[in-house]
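For this view, one protein chain was removed and the others were kept in their places.
Right, chain A next:
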Amino acid sequence: MNALTELRVLPPPGTREAPKPPGLAASTRLAVRLAWRQLRSEKARLASAIAGVMFACMLVFMQLGFRSALFESATTLIGAMRADLFLMSPMTLASFRPEPIPRARVSQALAVEGVAAAAPVYLAQSSFRNPATGTRRTIQLIGFDVEAGVLDLPGLASVREALKQPDSFAFDARSRPEFGPVTAMLAERGAFPVQIGNRDLRVVGTVELGSSFGADGNAVVSEVNFRRVVSARKASLVDLGAIRLRPGADLLATQAALRAILPPDVGVLTQAELRAHERRYWEEATPIGFIFSFGSLMGLIVGMVIVYQVLFSDIAGHLKEYATLKALGYSSGYLGRVVLGAAGILAVLGFVPGTVISSILYGVVADATFLPLNMTVERAAWVLVMIFGMCAAAGLLASRKLRDANPADMF
């Protein structure tokens, strides 16, 4: 009781008014601090919650990564073409399986003012015999007018002349490895024959394009050589027309002019429209886009359940404490903010390592699949928003349990 002497320093008994509550920012800060103190007091539970959020985060990153890699790789060939406008059959769903158009349409395009060059592009799936093992795999054959310069791939300039030789082709060095160590063999012994379709073609160099969901690998050939390999194809049919405009020509006006003179058996698309068309195919006409969205959603749901479990059992295990806080005059809203604060802390603590691990995984998977997987700030921001949403939903669900904390039961 000797402590009584110290009482003089304490303020006099309370004012009759209720204390002025802290501002929203201050009280939220206090609520989050309380949440953190509670979370860190149970290390195992905290670790499992962070692991859950991290897992959800990685799942979403991988799904979104694959999804965008798919869409990106589906349009790399189009992106590599130095063309402003494309002629394509309106029946074509995706460029890896094109419906042919009459070759004459490409020449007709030259009649329109503003068109500088128009060249045909040929696309076909053919089989490629692995020069090391002898097994066959489907490869995408890209035929183009070597002189017209519509195709612009890294490495193409140095093999352009060689491609004019009969039965020669350039191999896409970023094809999947199942096609064999073509690049290494080429460096070792120079040009050597490989069977494509039913012909032996000599590989004369490499270009870089990359595999996609539509094509595991690519072989680039001249127009003439394409016809030799795909002999069944009528000479009057091509797959795409690539059109380059004169400098200063108006893109949309030229597009409209082309539409006006060409019969309806060809569509005229800008590069952006063709890319969008390709994307739409993978997004809508195949289940692939849906599968990845679904995968992301599953990741978020699993993460939400884990976070909910942790927050719920935290509340259920501390009902007495929460009821005590209510008796001390803390409102239900404040306690709700404590729970949401815990959810927010878990979101951040799971997101940071989840993002780091995902970036590493992107590298590993990109090396293994040759898909263009990489971490972007935009995607990270999206995932952060989703993870926050997931944790907030879990927090809101769990905070319903706060109603069971009844201060009247405390006495």
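The rule is simple: a residue touches a chain if its C-beta (ideal position, glycine included) is under 8 Å from a C-beta of that chain, and two chains touch if they have at least 3 such contacts; residues count from 1.
Rule of thumb we're sticking to: contacts and distances are computed from a predicted model.
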### From "Putative fatty acid desaturase", "ATP-binding cassette domain-containing protein", "ABC transporter domain-containing protein" or "Probable DNA metabolism protein", the hidden chain's UniProt protein name
"ATP-binding cassette domain-containing protein"
### Summary
Out of A:G23, A:G134, A:G248 or A:P263, the sole contact with the unshown chain comes from A:G23
### Task
Using the definition of touch stated at the top, determine which of A:L325, A:I345, A:M375 or A:M390 touches the missing chain.
A:L325
### Query
Just one of A:S41, A:S158 or A:T376 touches the chain that is missing; which is it?
A:S41
### Query
Tell me, which residues in chain A touch the chain that this view leaves out?
1-4, 6-7, 9-14, 16, 18-23, 26-27, 30, 37-38, 40-42, 318, 320-321, 324-332, 407-408, 410-411
